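Below you will find the structure I want to go over with you.
Note that one protein chain of the assembly has been removed; the remaining protein chains are unaltered in position.
Each chain carries a letter (A and B) given by its place in the written order, and its residues are counted from 1.
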Amino acid sequence: MRIGTAKQTYAADQALFDSVTQRAWVGVLVLALVAFPFVADGYWLYLACLVAINIASATGLNILTGYTGLVSLGQAAFMGIGAYTVAVLEQRLGTPAILNLLIGGTVAMLGGVLVGIPSLRVKGLYLAIATIAASFIVHFLFANLGVTGGTSGMSVPPAKIFGLSLDTSFRIYWLVVPVTALMLLGAANLFRTRIGRAFIAIRDRDISAEVLGIPLLRYKLLSFALSSFYAGVAGGLWAYFFRVVTPESFPLQMSIFFLAAIIVGGMGTILGAILGATFMTMVPEFLKLVVGWTSLGADSLQLVAPIRIIVFGVLIVGFLVFEPHGLAEMWRRVRRFFHLWPFKH
Amino acid sequence: MDIWFLIEIILAGLAGGGLYALAALAFVIVYKATRVVNLAIGEMLMIGAYTFFGLSTGLSWPVWLAIPGAVIASALIGGLIERIAIRPMLGEPPISVFMVTVGLSSILVGVVELAWGADSHRLIEFMPRNPIVLGEAFIAPKVFYGFLMALALTLAVLLLFRFWRGGVALRATASDQGAAYAMGIAVPRVFSLSWVAGAAIAAVAGIVVGSIGGLSPTMGIFGLSVLVVVIVGGLDSIAGALVGGLLIGVVESLAGGYLGGEYKLLTTFVVLVVVLMVRPYGLFGTRDIERL
Partner (left out) sequence: MRTPGQVLLKNNNDGTGDRVDSSAGDPILRVDGITLAFGGVKALNQVGFSVAPGSITTLIGPNGAGKTSLFNTISGFYKPNAGSIHVAGRDITHLAPPARAKLGLARSFQNIALFRGMTVLDNIKLGRHVHLRTNVFDALFYLGRARREELALREDIERRIVDFLEIDHIRHASVASLPYGLQKRVELARALAMQPTVLMLDEPVAGMNREETEDMARFILDLRAEWGITVLMVEHDMGMVMDLSDHVVVLNFGQVIADGTPAQVQADPEVIRAYLGAGDVADLRRRLRAEAA
């Protein structure tokens, strides 16, 4: 039990950050995030933006898979829908970036609801396999619909906020990070209300949930809608960040990446999506460094790709076998140790 | 409408379907015994093909030695996978085990790419070269002989299943683990056996698929079609695997022949979606009953 944390009002008990130390740390984090772009070089800014986009998408998947228990291997497809929508809107209409992101999210959300409709009859692994099928069908559409530019894809003009072109990592950071932060906040809020509780109930025991008054189909569709909206916005950010969208940009492998991210991070926790997405994005970069140090010569870089794939697989299997609650659980253990120190229990 | 074209397509589809059926058989054996949905089935085929490649081309073993060698090596790898990655997941929710197989497929792809590179390779030719002609329909020789190999192995497996003690043990464990244990069947051993057998069968399928289409680390995509086959046939049904395999083989072939190559996978997946909506347990699968 944490010492010195007794609350005097229910409001204080239910706050997101419920102690002075926590609030202080959050303040420090915000300051760090604001200061970061001014001290970091191009490479780290690039990574930061990529990590933020991945966090946003992983959070969306976490809502569907971690909290509601509906396994989906379609996250990349929904991101692709958002990305293509933003690309088309920006290229053809030049509408404002924020609006494009919202529309991209909405179109992806509609796709998500469509995929979710069978979720009442199709359960568990069958649903996961259905999402694989959906993801292939979407990929096919990307490659063959005229408006999406076919197999060569589309280039995306930079986002413009108040006339300023977000064409460098430094500039786009200021779009990506606040949007991601808002999305995280929204997700955290969701699970303090009846909507979030209903999702968890569906995951744990959907039959009882129904008897308790939760209309299953409506909430499952809501979960699909939210998670694919998140994916769509993340995909839109992705499009503005990479400035090019092709059918190969969002392969099944990417959906697997996000599922691995929430498994490694810890399914069903907001922190899990953050830790998992960060970790899984940074691992390939870390590997590049390690491979660069240990072997010499140009062909060592050739090895990075297969080693990365192996490490990816090992992480998934390793975490599932040894630490199924992910990094978030490991973090909780560390925190508990420090809270209780010098006591053991 | 060219009838001979249609017949050719159907025959090619059946032949390809035979391979699907074989791979689906490997999948179903694993599922029946351990209740694991093995998404790495395509990669297990790949391992069979690559070990054969390594032995026949790399080590220059004669074909009649390389094939059994590859099968045994793959079988051992299958057993190893079961011990290290699947056994510890006993009792975990099925989705976690499913994700383990996803992780495994990544590991296998990475290992293959590390050892043999990302480029495609060709397998040594070991099947008779003369084309097979039926009336005016032409069948590629590799496809035909591949089908024969698949057929032979399928029959062998079916007979083993029926009459060999191990086969009976497998069926018993699939029906009721607890009862099988009580009858003195070493259930963990059955688990290992199912993965070993599955890997061995997949290896043969892999060798044939590799002979027809060449080798590459992306060969595993074959597994997605196999997934559709087992859903259509029923995850725990051997008959379903065989019938489903032939069915999907023909459907894919028709799609490829009349719509174009890029429509093959799309059609397969549309079939999957339809089956999931209409009859999720497949043609022959057993229904799961939910208890309140």
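In this text, a contact is a pair of C-beta atoms (placed from the backbone, for glycine too) under 8 Å apart; a residue touches a chain by one contact, two chains touch by 3 or more.
Just so we're clear, the structure is a prediction, and the values are computed from it rather than from any experiment.
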Give the residue, chosen from A:Leu226, A:Ala239, A:Ile274 or A:Ala328, that touches the chain omitted from the document. A:Leu226
Touch with the missing chain holds, among A:Gly150, A:Gly196 or A:Gly318, for A:Gly196
Decide which residue listed in A:Pro96, A:Gly124 or A:Gly186 touches the omitted chain of the complex. A:Gly186
Sites on chain A contacted by the missing partner chain, in the whole complex: 10-11, 13-14, 186, 189-190, 192-198, 200-201, 203-205, 207-215, 222, 226, 268
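Convention: only the chains that are shown with their structure count from here on.
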What is the distance in Å between the mean C-alpha positions of chain A and chain B? 33
State the interface residues of chain A toward chain B in the complex, per the touch definition above. 71, 118, 121-122, 124-126, 128-130, 132-134, 136-137, 140, 143-144, 207, 256, 259-260, 263, 303, 305-317, 320-321, 324
Listed in rising order, chain B residues that touch chain A in their complex are 37, 85, 88-89, 92, 94-96, 98-100, 102-111, 113-114, 118, 224, 227-228, 231, 262, 265-266, 269-270, 272-273, 276-277, 280, 290, 292
